[in-house]
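Data first, discussion second: the structure below is written as structure tokens.
Certain chains of the assembly are absent from this excerpt, and the rest are unmoved.
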Amino acid sequence: MTDKSDIKKVVLAYSGGLDTSVILKWLQVTYDCEVVTFTADLGQGEELEPARHKAKLMGLPDENIYIDDLREEFVRDFVFPMMRANARYEGDYLLGTSIARPLISKRLIEIARETGADAIAHGATGKGNDQVRFELSAYALDPDIRVIAPWREWDLTSRTALIAWAESHQIPVPKDKRGESPFSVDANLLHTSSEGKVLEDPWEETPDYVYSRTVDPEDAPDKPEYVEIGFEKGDGVSLNGEAMSPATLLTALNELGRKHGIGRLDLVENRFVGMKSRGMYETPGGTIYAAAHRGIEQITLDRGAAHLKDELMPKYAELIYNGFWFAPEREMLQAAIDLSQQKVTGTVRLKLYKGGVHLVGRKSPLSLYSEKHVTFEDDAGAYDQKDAAGFIHLNALRLKLLAKQGG
Amino acid sequence: MTDKSDIKKVVLAYSGGLDTSVILKWLQVTYDCEVVTFTADLGQGEELEPARHKAKLMGLPDENIYIDDLREEFVRDFVFPMMRANARYEGDYLLGTSIARPLISKRLIEIARETGADAIAHGATGKGNDQVRFELSAYALDPDIRVIAPWREWDLTSRTALIAWAESHQIPVPKDKRGESPFSVDANLLHTSSEGKVLEDPWEETPDYVYSRTVDPEDAPDKPEYVEIGFEKGDGVSLNGEAMSPATLLTALNELGRKHGIGRLDLVENRFVGMKSRGMYETPGGTIYAAAHRGIEQITLDRGAAHLKDELMPKYAELIYNGFWFAPEREMLQAAIDLSQQKVTGTVRLKLYKGGVHLVGRKSPLSLYSEKHVTFEDDAGAYDQKDAAGFIHLNALRLKLLAKQGG
């Protein structure tokens, strides 16, 4: 446990909910320290002003309450760079929670510097990945920062104990928080994740009430909808011809994804801390965006670049999942990936239908696709088929020698 | 061009269609050699006896006509091993054409040995990947074999020239083959691919008449269908509780996929010979199977094994795509992958609906998923949350030192 006597001021990642309100009070009581709250709008779709109100009720002065709209920064500097890599963890997960954590830590550290705080605190448990992501990011940005993780320190190990503690400390407990929540949720502009409780048996289908961001594909429109996404240098810049900022574009795609039931994922994944967990993810706009990005790369990215990206991707995704966004190896991979995107410019056409995203067309002023070379028709000498014989013979040479090796 | 005087007998990969019939005659005329035809049932869904009849009409004796049902071998020894790797080329392509070529070459070489032939011949063009796949496989299995690729040798470079040559050599030309085909097709039990002509503009949506293996998702049933696939040691062994051989299982999944409009893929891909091409793939059963395999791995495969597999996969897929099935590096990767599958046993539950495959449950007697470890509830000491602090501190140490590096 952190040495209590050293801590004078703590910046807390604060949602305004019951759990982080308990933490706020617990920090005051346990560390006898000043608390600064930081509440971020990452597009999670909740009002933030109630958080301000609650913080005030806990005795915080205005200057100790930070509420920031980080949506554009989140999409521009975190989601889009990650999407350039076509990153998917363990084949499927679009890393919606993982990618938000380093940004939160970055602001926590900035606010700690601004306010002269000597510690930060977060509400992630000791079993999950988020504690690792918050803390690795924080230490990478400020090696002397202290991190308080109450869930690893206190003895409020049951819901009952937590609520009893809250009540004994005059923290209002909403009625619907008195019982056990049937699952745990994290949300931001990229996705909503749900895990725990009713999801803990990986053989049981996720109940319908768990989903919050998408309609059931069966309830989606019976007619497909076509959309066009424009890209410049690897990043989305427009929807159906209308220019949009990163967060605006993702928000619009989320609405389309919600309507068509797109981006639900039921996954058993491997946590960095060593166990498997089952999660349900909804990434409506991100799923559409990811398909579109692959589509525009198909005609604008060279094979050598594309295959190198595919080989590097699993490691890149693992680094983000494990919390190493601010590690040099992630930055090195990003440098390689970003270099590849300079001509990833053009438009992709997608068909959205009943939970599916179907790539149906892509065009680009910088297309590498050469109808002249590929055509079955007369190609006017663009390609000499006899070259293929030499190409095959030299590729085969080592295999022929091997076939004669004996032994 | 191959030195003609040396060739006494050629084994031809023969479909019975117009093109390979022209090749058969062209080999007889050009090389003045004996021809042996080999026609494989790989599940392409065509009658093979007409091929026998046509070969006879071209003067071949019975013993020079080989017709083999390779469906079980194809799925058991090629498709399933590839599926163990979760192989996808360039993110999406399930390698349906690529994986069939080495098996055809293997039989061509076996038949060449049985019949004393000194060459093999195939009908792949000089612009595509298939010539490479056929020939690399052949040379790896018999380094002294001669390979005749008529499309790289002859001057029948237009459809008109081909048909004129056919007619001048008494080869019957079906009426519907007189005009240009609107696209080119390859089919086997795993997939049907279409490319060329009407597909050559990657911005144009694939016309409906190109699809042959799946219904339009819009015409698929309005109610989802649930299926359960059983796995043993990484391979599918049952459907809805009924034990099935590899080819039987894939055939049954194809029927399910067809019905629900599953497995359509519109792709611009990078050919090994250097240009981009646009293809339309239908892999109904394979798409379902691939999702199921990922699902069973989620609970039975260790993280270290799973992540290594994900890192190796792009190279493995590239090797198959490029024709290096019989190369030692593919075999090395296979050895690693196969070792990982020893406990990939259990059952996966999937929901099929309107073009989508949704993983909804997985269970296994060998599950690594530990509800005890992951639970938000009291875990009876299975996991000590305080361990996470040490874990984070040591993972952060290098990042902290780096943050103090200066410079």
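Per-chain numbering from 1; labels A and B assigned in written order.
By our rule, contacts are C-beta pairs under 8 Å (C-beta built on N, C-alpha and C of every residue); 3 or more make two chains touch, one makes a residue touch a chain.
All figures in this text were calculated on a predicted structure; none of them were measured in a lab.
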{"item": "Where 2 copies are displayed, count of copies in the complete assembly", "value": "4"}
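Throughout what follows, only the chains that are shown with their structure count from here on.
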{"item": "Gap in Å, rounded to a whole number, between the CA centres of subunit B and subunit A", "value": "33"}
{"item": "Subunit A - residues contacting subunit B, complex", "value": "86, 90-92, 125-127, 131-132, 135-136, 139-143, 149, 151-152, 157-158, 184, 196-197, 200-206, 217-218, 222-224, 264, 266-270, 273-278, 294, 298-299, 303, 306-307, 310-311, 313-315, 318, 323, 326-328, 349, 351, 353-356, 358-363, 367-371, 373-376, 378, 383, 385-389, 391-392, 395-396, 399-404"}
